[in-house]
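A protein chain is absent from this complex, but the other protein chains hold their places.
A and B are the chain letters, set down in written order, and residue numbers restart from 1 in every chain.
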Amino acid sequence: MKFNKLALGTTSLVAMSLLAACGSSDDSASDGSGEGSSDTLSVWVMGDGNEVTQPIFDSFTEETGIEVNAQSIPWSAVHDRLLTAVASGEGPDVVQMGSTYMAEFVDAGALMDITEYVESEEELSTDNFFEGNVETTVFDENYYAVPWYTETRALYYRTDLLEEVGYPEGPSNWDELYDAATKLSDRGDDYYGFTIPLNEQTFGPMFAKQNGSEIIDDEGKAVMNEPEFVEAIDYLNSFVESGASPSQDLGIEISQSFGGEGINPMFISGPWMISAIQDQTTDIEGKWAVRTLPEGPVSNVSNTGGANLAVWNNSDNPDEAIQLIEHMTSTDSMLTYYENSSSLPARMATWDEEPFQDENVAVFGEQLENSEHMPVIAEWDRVSQAYITSFEQIIVGGADVQETLDNLNQEVQTIID
Amino acid sequence: MININRKLKITIGVVLGIWGLITVIPFAWMILSAFKTNPEIVSAQPNLLPNEWTLDNFRELFERLNFDVYLLNTVIITALSFIGLLLNAMAGFAFAHYDFKMKNFLFVLVLATMMIPGQVTMIPVYLLLNQIGLTNTYLGIVLPGLTGAFGIFLFRQFFSSISEEFFEAARLDGASDFYVFFRVALPLSKPIIAVQGILTFIGGWNSFLWPLIIANDQRFYTLSVGLQLLQGQHGTNYALQMAGAAFMVVPILIIFIIFQKYILTGFNISGGK
Partner (left out) sequence: MKSKKAPYFFIAPAIGLLLTFSIFPIILALIISFTDMSLAGLADYSRINFTGLQNYQNILQDSVFLKSITNTLFYVIFGVPLVILFSLTIAILINMGKSRYFSFMRVVFYSPSITNIVAVAIVWAFLFNPSQSIGLINRVIGTIGIEPIGWLTDTGVSKISLVILAVWRSIGINMLIFSAALQNIPASMYEAAELDGATKWEQIRFITVPQLKFSTSFVTITTIIGWLQFFEEPFVMTEGGPLNSTTSVALFIYRNGFQNNQFGYAAAGSLLLFVVIICATLVQLRLQRRAD
């Protein structure tokens, strides 16, 4: 009979909470989520906004008297949440949009055209922001967002190990990179020189750009099999063939590959790795550094990423939403945001501030001057996935480079047509 | 119950012990990592036991989570999902012990719902809930997953294995169908209710997607959503994550241990009812 009591208890608990649920559904309907009411703005930020962005919203409310209802969306569910918002048309007033998401959401009509604001408000003028980021906000000469934070890739290397092979400042061009990597891999069987990431969608295209190739040309033609592109992939493949790079994901953490003996003493990544290395390794303090990417035959252009701030297309408060975006992209807010999240400001003037004088961080500032975004097209995800598959076939499967890229180019052309 | 002698029992115990030890390693690692620092978790030479025990992860966890709100929501959602347990049992009972029109068709229909990936149904279900005004309600969060083919099927199989005679006796005494279900069938099915109860609890306790999608407000977030929020765009603080996971699993373990007792009370043993 004990079980019956348990069941009874559960049932009554259920009934009570059901009542509670109905009650709370009523009052939530009345205060809404910011839609329709002009004194509350709703904002979606990705990741833990309670900590990171709440201070920025608080100061906005203090200045303007406009309440901000911020909702944090976990990174793992961003896509699902945005999809449902598009489906129902019910989004927030202001939304954080990853730069690679821009094209498809603009295409779907989810974001408001804010050209008039960008052109009239001095603070929002595109001159204030890194070009690589501005590129991701403009479609058909109209503006749909304001750059917020940025990121780019640079070369991380172990100073102690690179010194041993004659490059104390790290390799400065492609030849030196290859030379250093092969020498470092000569240390022994399980040692390598440079990481070739297999699932990094911008890696090969970035090297192709450094070799003077495009990915998709101005006329919308895919050129991922032109000689400059093929050469760049050949160059990357040579690292694997000579044993300077592992042909597989080693499945180990940065502390294991970069720390200690430095199984993999050089890799290319974004600014977030600075704190990751600091947090995860204790044994290589002062033995590593970051530098701008080694110069390729044409340039050392890097890849820009980051996120923008946009206004949802059916926001009832576009003026206030823009006001909030202006506040969020001001130097003060960007400094707060950097301190709380380590995300680099997309506003160039902010880089004069003190935190960005740090040696390692400044490298990224320098690299940003020479950094572009991957093509901003709605189909980019599919293109990059096709690229990853082909790249894996070459690196892991040993497929012929030219032939594989010919096939890839054909596939990409079908995708973008 | 097969009777076994002491020697055989010890042998089985040893076999299970060794097999169990291998099985439990990741779980143990999860719990123990909650007491490690992040550098230690990702160090090149990982140990199972922390070098230095720390409670910092839990401290940070509780400081950063809106703990009171998330916990309350999680408890409400878990409690509500137990309604589904009853509905599943009712349906399973009908499929096992009644003949009715379209029974086979309906049962195949039920099974069919198990076979479609969740992502296919996410957007239509969301639009539906949005249409009937259930966004921003607990009901909207719980409703899509309230009943499930797995549960109905499980109850049906279990009730099928109980002989019809048990129910006939009650019916001859003039008992109604509801009486038979609630006072005869349900008490007989304690073990399977316990299994289903564990599953329902875990499902509700870990619910993530619907609390996130249905809510236009963080006030409806659950512990799972809160924990996911702590994860950065690049890289993960494993220590914090493990502390969260370890914390989340404690109630599940308690429920498991409580319910396990009922799994072991088959009708031939308890006999009383």
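Heads up, the rule we're going with is that contacts are C-beta pairs under 8 Å (C-beta built on N, C-alpha and C of every residue); 3 or more make two chains touch, one makes a residue touch a chain.
Keep in mind it's a predicted model, so treat the numbers as computed, not measured.
Of the listed positions B:Ser33, B:Asn57, B:Asn130 or B:Thr222, the one in contact with the omitted chain in the full complex is B:Ser33. Interface note: of A:Val43, A:Val94 or A:Ala110, the residue touching the hidden chain in the full complex is A:Ala110.
Even with one chain removed from view, subunit A keeps its contact list with that chain: residues 79, 83, 86-87, 89, 104-105, 107-110, 190, 198-199, 248-252, 256, 378-379, 381-382, 385, 389, 392-393, 396-397.
Within the entire complex, the positions of subunit B that touch the omitted partner chain are 1-4, 8-9, 12-13, 15-17, 19-20, 23-27, 29-30, 33, 41, 44, 46, 87-88, 90-91, 93-95, 98, 100, 103, 106, 108-117, 119-121, 123-125, 128, 143-147, 149-150, 152-154, 157-158, 160-162, 171, 176-178, 181, 191-192, 194-195, 198-199, 202, 236, 238, 241-242, 245, 248-249, 252-253, 256-257, 260, 263-269.
Going forward, only the chains that are shown with their structure count from here on.
Each chain gets one centre point, the mean of its Cα atoms, and the points for subunit A and subunit B are 36 Å apart.
Those residues of subunit B that touch subunit A in the shared complex are 38-39, 42-44, 64, 66, 75-76, 79-80, 82-83, 86, 122-123, 126-127, 130, 133-139, 186-187, 190, 193, 208-209, 212-213, 215-219, 225, 228-235, 237, 262, 273. Within the complex formed with subunit B, the subunit A residues making contact are 1, 3-4, 7, 10-11, 13-14, 17-18, 20-22, 24-25, 28-29, 33, 42, 46-48, 50-51, 69-77, 80-81, 83-84, 87-88, 90, 252-256, 259-260, 270, 272-273, 276, 279-282.
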